[in-house]
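Input: one structure, supplied below.
Only a single protein chain was left out; the remaining protein chains are all shown in position.
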Amino acid sequence: MIDVIWQPEFQQATFRCLVDAYSRPGQINVLPVSNSHSAIAVLATLVDGESSLSDPHQLLDNSDWLRLQIKSAAPEQAAFIVCEGSRAVDFEPNLGTLASPEHGATLVLTLDALSGGDSHYQLTGPGIQHAIQIAPQGLNKSWFTRRRHWNSAFPLGVDLLLTSAEGILALPRTTLIKEID
Amino acid sequence: MSNGINFAFLDEYAKREIRRSVIKAICIPGYQVPYSSREMPMGRGFGTGGLQLTLALIGADDTLKVIDQGSDDSVNAVNLRKFIEMTCPGIDTTTRLQEATLIQSRHRIPEQPLRADQILVLQVPYPDALVIVEPSEDKRKIMHGEADYSRLLVKLYEDIVKFDEITISHRYPTRINGHYIIDPSPIPRYDVPRLNHSEALILFGAGREKKIYAVPPHCLAEPLAFDDVPFRIEDFTDSHGERRACKLCGSKTSFLDEFIDEQGARVYQCSDSDYCEQQQELAHG
Partner (left out) sequence: MGYVAIKGGGRAIDGAADALELLRTRQGESARPLDTDTIEKQLYFLHSRILSEGGLYHPQLASLAIKQSLGDTLEASFALRAYRSTKPRLLETPVHDTSNMRLIRRISASFKDIPGGQMLGPTTDYALRLLRMDLLNESPEQFQAIAKTLLAGLPQQSGADSFPKVLDSLRAEGLLPQVNQAAREQPFDITREPLIFPVPRSAALATMARGETGSLLAIAYSNMRGYGDVHPTVAELRVGYLPVMLPHPISGELTEVGEVLMTECEVVAMYQGDDNKSVPTFTLGYGACFGHNEVKAISMAILDRALQKGMQDGAENPSEDPEFVLLHVDGIDSMGFASHYKMPHYVTFQSDMDRLRTTQQKQEAGHE
């Protein structure tokens, strides 16, 4: 049986979750029910042969690639990069240009859980009315360190999406992240 | 489906492209994300950009409101709503703002406050506020990236020198999150403050010019102004210094349409017909 994530109705509902997640950084959004990991569901919703995708940690299997109708790209060039969040950053994503900042990559990270982690972070920025806290579980710290560097010259930068079995949490390039001791 | 038309008209590749653009638009507030913009079966300029956004967003469980110039019953609003109803079986439509999950509008932001679970889609004829000072898009893109708006500010300043007043009536240049300046579509100045820290996401679609941009919720949106010449909304006070009221519901706070009645007298009426009707219902219990 083909999973629902490849159906237009699922992708429409998932897209609305993504819109809400990016509109309200730090908020955990639960995706519609499927048999796939949220990261794959998100890719099914946003990616096709007219975009580009990199999978440096080999999280996708052959049938995923076939259904996405897309060929693998290097992480330095890809519009979407899917990674294991527990591993350290080992590439430099596309940050876009001053004239075309939308070419800055979307990084989809898989995590054990979106909350309950040991490190706490405070978020402020567009979409956040009052500063909120997040504590993603199993996130390698290099992601936020490198992110600060990547996003240091707005409008250039990358947009993160943390994913786990429970749902998604978005961190657009405008969100300020501060670690709380 | 009859006629072999897809749910929400567009093919899934077109929707995915719009969806990718919408996400980037939210991530880079006020930046005009270029997209390929498919031809819609209504004229460029009749809201095809807003329509493509609505079609990429809408699902069978949505309740849609379509307004044009504040009215749900204007011909263009009716036309768009009919098309969306025809191509999106299962959706609900409404005129009441409170019932809507998705609102597509031309030239107005509704009078009543939007909620976090609503999305407002505005139709845009001219997406770029810099076009009045720079015709080349190539150059405008660099100016936007560098947040170089000096020529726009000079233009406003020249206005003040000449007329002692900023003469921009609608499409008032508005700075988003301290960087990009947007053309907020031809909403009156009265509506501009409602872009600031809105509860709802506001998306802008320019179909002919092939651009999508966004003002996320709780985001700073400041109309351009100078310290000594403040931004001013439309003035509805009469010669006695009284705020004019809507002749139907009596509201003294709403944006008013002005027209000449059969007797030749100037009369005023709420531009937002849904708000006006709700005010009348409240008054009559």
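The first chain written gets the first letter, and so on, giving A and B; residue counts start at 1 in each chain.
By our rule, a contact is a pair of C-beta atoms (placed from the backbone, for glycine too) under 8 Å apart; a residue touches a chain by one contact, two chains touch by 3 or more.
Just so you know, these numbers come straight off a predicted model, no measurement behind them.
Annotation: of A:Asp3, A:Glu50, A:Glu84 or A:Asp112, A:Glu50 touches the absent chain (contact as defined above).
Shown as candidates are B:Lys24, B:Arg81 or B:His218; the residue that touches the absent chain is B:Arg81. Even with one chain removed from view, chain B keeps its contact list with that chain: residues 4-6, 9-14, 17, 34-46, 48, 63, 68-79, 81-82, 85, 90-95, 107-108, 125, 135-138, 141, 163-165, 167-171, 186-190, 208, 210-211, 234-235, 255-259, 271.
Operating definition for what follows: only the chains that are shown with their structure count from here on.
Work out the mean CA point of chain A and of chain B, and you get 29 Å between them.
Chain B makes touch with chain A in their complex at residues 6-8, 12-13, 15-17, 19-29, 31, 33-34, 56-60, 116, 119, 141-142, 144-146, 177, 179-180, 197, 201, 216-220. For chain A in complex with chain B, the touching residues are 8-9, 11-13, 15-16, 18-19, 22-24, 45-48, 50-51, 79, 97-102, 104, 106, 126-129, 154-155, 159, 172-174.
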